[in-house]
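As you look at this complex, bear in mind that one protein chain is not there, while each of the others sits in place.
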Amino acid sequence: MYGYTMKKSELQTRLRKIEGQVRGLQRMVDEDQYCIDILTQLNSVTAALKAVGVGLLDDHVRHCVRESLEQHQGDEKIEELVSAVARFVK
Amino acid sequence: MYGYTMKKSELQTRLRKIEGQVRGLQRMVDEDQYCIDILTQLNSVTAALKAVGVGLLDDHVRHCVRESLEQHQGDEKIEELVSAVARFVK
Amino acid sequence: MYGYTMKKSELQTRLRKIEGQVRGLQRMVDEDQYCIDILTQLNSVTAALKAVGVGLLDDHVRHCVRESLEQHQGDEKIEELVSAVARFVK
Partner (left out) sequence: MYGYTMKKSELQTRLRKIEGQVRGLQRMVDEDQYCIDILTQLNSVTAALKAVGVGLLDDHVRHCVRESLEQHQGDEKIEELVSAVARFVK
């Protein structure tokens, strides 16, 4: 339904896959594979992590921020959210 | 009060400064200045643009998203917000 | 021939276009356009700046770094290059 929403089980599946990719990087370094190939693999791990980050953010806005705002008590939540995004985009 | 909030006048001031910095980059290229120095300047323009982006996002959440959520009609706004953040962090 | 190489004139053309896009952002803010649309435009300015950065880097490696290395005097240039990339990817 919503493109970025991930259930807890999907977050876990993705994080386990990322863990496997990081072990793959160790193997590539160990086997002295070509730097550029390792870097390409590393870029896809970073992209996978960012996708998990967006999923977490989605979940956060959809639950915590929404709840606070619906109760007209959202100022702190908004501040916290924007500051998390600010660190995320750096 | 909130660290990322920018009034319209502040957004404009920052964008005018960024415009000046981009003209500065043109001058540096024109004068054949050292690549690494131009790149350093270019990085600070990118960082300044991202800061404006965070300011816009802050404003958006604080007004549009909040209003929709307070009226319990926020699903579409949340989807749109998360998808904007997803493009922003890439 | 090489995908990232930009002549000085192309760098200038791109930077002038970026300057125009930054003025476009000012207009959008001035006309109170929708935040998400401004953010989308801002993202494309950032991407355009990064492309210029890659063009500068390409030029730098192709000339300064190459020349130093061909004269077996490249240690400092390499250090400087990697440190510029490190700031660039942040």
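When the chains are written out, they are named A, B and C in that same order, and each has its own residue count from 1.
One rule holds in what follows: contacts are C-beta pairs under 8 Å (C-beta built on N, C-alpha and C of every residue); 3 or more make two chains touch, one makes a residue touch a chain.
Small disclaimer: the values here were computed from a predicted structure and weren't measured.
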Displayed chains contacting the withheld chain: A, C
Residues belonging to chain C that touch the chain removed from view: 2-4, 50, 53-54, 57-58, 61-62, 65-66, 69-70, 72, 74-75, 78-79, 81-83, 85-86, 88-90
For chain A, the residues touching the chain missing from this view: 8, 11-12, 15-16, 18-19, 22-23, 25-26, 29-30, 32, 35-36, 38-40, 42-43, 45-46, 49-50, 52-53, 56-57, 59-60, 64, 80-81, 84, 87-88
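The rule we apply is simple: only the chains that are shown with their structure count from here on.
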Chain-level touch network, classified as line, ring, star, complete or other: line
Between chain B and chain C, centroid-to-centroid distance (C-alpha), Å: 17
For chain A, residues contacting two or more additional chains: 90
